[in-house]
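Omission of a single protein chain aside, the complex is shown with its protein chains in their original locations.
We just call them A, B and C in the order they show up, numbering each chain from 1.
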Amino acid sequence: MSSSPENLTVKVEFSGGLELLFSNKRTHTITLPAHTPSTSTTPTTIRDLVIYLCDELMRDPRRDLFVLDGTVRPGILVLINDADWELEGEDAYEVKNGDSILFVSTLHGG
Amino acid sequence: MSSSPENLTVKVEFSGGLELLFSNKRTHTITLPAHTPSTSTTPTTIRDLVIYLCDELMRDPRRDLFVLDGTVRPGILVLINDADWELEGEDAYEVKNGDSILFVSTLHGG
Amino acid sequence: SPPNRWPLSQDEYKRYGRQLIMPEIGLQGQLRLKNASVLIIGAGGLGCPAAAYLVGAGVGTLGLVDEDVVEHSNLHRQILHSTARVGMSKVDSALVSLQSLNPNVNLVPHHGRLTPETAISTVQPYDIVLDCTDTPASRYLISDTCVLLGKPLVSASALRIDGQLMVLNNPPRSAGDPTGGPCYRCIFPKPPPPESVVTCGDGGILGPVVGTMGVLQALEAIKVLTRASTSENEQPVTEPPTLLIFSAYANPMFRSIRLRARKPKCAACSAHATVTPEALNSGSLDYVQFCGMIDPVNLL
Partner (left out) sequence: SPPNRWPLSQDEYKRYGRQLIMPEIGLQGQLRLKNASVLIIGAGGLGCPAAAYLVGAGVGTLGLVDEDVVEHSNLHRQILHSTARVGMSKVDSALVSLQSLNPNVNLVPHHGRLTPETAISTVQPYDIVLDCTDTPASRYLISDTCVLLGKPLVSASALRIDGQLMVLNNPPRSAGDPTGGPCYRCIFPKPPPPESVVTCGDGGILGPVVGTMGVLQALEAIKVLTRASTSENEQPVTEPPTLLIFSAYANPMFRSIRLRARKPKCAACSAHATVTPEALNSGSLDYVQFCGMIDPVNLL
């Protein structure tokens, strides 16, 4: 697929306290390879994005507050363009250029 | 401009009680000519849209609760794609296909 | 009962006049509120404003569950309590304020915490439940109970500068019916790791943040209780399931997220449900262990 762009630019947002793991910044603009591995023709999925975020963006060492068993930990909702990722194929969803991905930690306080 | 579409389709929304003038429906999808008059090459503006709404969509006879002196009456904010119309040129703004236009009546109750 | 010529008293017409005259409520809606019973679990930062607006609106019966007593550190956000009532049970303290706001409402105190053994008998008499608690264990217990009993659930939570709101099990169809609304387990099948759970005591909470979520819980309950059927036999129209997320310092402050439908393998609301009334009553479902908490479950 030589016509597809080399990179994707996506908006990544964190809410419900997850922003504390990412330099206390709620909104990030991320550029990442359109294929994973980048030399392959396999489209980059949310699963790949999550690993990318852990490796490249997370400053906090407590990785298991974000990822568990290779995917987003229980208690985090993932919203793709303002819709629950379960409506979009969960972590197999192929990331598109310009997507907005929101990670929300469920809250329990009252 | 023979290449421009004959018609525009826009989303029109009413809030703050204005929906009561439009069959108590908040959201309308409107198709109107891209030029006003339709045989001209003059692009349709918000001013033209407002007259179109009065003529074609409004069922309530109290036209002056929406329009005064040829434009939207005082106390109504017009939002073009979620921004104050003053940022976009007010009623001279040229309507684009797919635009979302929101009319909000200011409230005074407390 | 046969329709009365004047189904409300003159005092009630005066008191509820401002909401009665709106087409969204009307006399029918006011009578639905008057005939409705609401259970609020937790008399803290969410439960206080939720109870105030539901009692103001004239629900017939309001039950309140809490095991705690009022502390000084509650008062910046728990607006039904008062400095003089520090040390009193939160349920009793809240009832003092609610009674003085609207003596027409039948107020029912439930002292103590909701447990698997007491949940079904406590929730059974009510038409709708508001989850105003503050631990994962209580949230799963309340959701399971609402699914088992067919009650809609208005669930909110808040921490620091963030809040969340969902209307669950709405409409409250039987387990296995895919047209029912999702439950808490549909959205969160597995509990969060305990080390990721932050309480308001540890993380802090801004008063108007939790206050906003509590007032919106009252609103959602009023919407569910007053919604009209288009005909006698038809089901009322319900909104698609939505998560409202609120963040006080973000722009925009509010976002609405479309949620999934019921999960076909949900442990509570699917045809394959393993959460049963027997399991709940017998105490064989250990929510505290399920959620891996070390501390006892505290309702706030």
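Heads up, the rule we're going with is that a contact is a pair of C-beta atoms (placed from the backbone, for glycine too) under 8 Å apart; a residue touches a chain by one contact, two chains touch by 3 or more.
Keep in mind that this is a model prediction, so the values were computed, not measured.
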For the chain not shown, touching visible partners are B, C
Can you tell me which of C:P125, C:G204, C:P264 or C:P277 touches the chain that was removed from the display?
C:G204
Residue in contact with the excluded chain [from C:M88, C:L219 or C:A261]:
C:L219
Option touching the unshown chain, where C:G17, C:P125 or C:P264 are the choices:
C:G17
Please give every residue of chain B in contact with the chain that is not shown.
15-17, 26, 64-65, 68, 73-77, 79, 82-84, 86-87, 102, 104-110
Missing-chain contacts on chain C, rising order, are 11, 14-22, 24-25, 49, 52-53, 56-58, 71-73, 75-77, 79, 81-84, 100-103, 160-161, 200-201, 203-209, 211-212, 215-216, 218-219, 222-223, 239-240, 242, 244, 248-249, 251-256
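Note that only the chains that are shown with their structure count from here on.
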So, what's the distance in Å between the C-alpha centres of chain B and chain A?
39
Inter-centroid spacing, chain C versus chain A (mean Cα positions, whole Å):
32
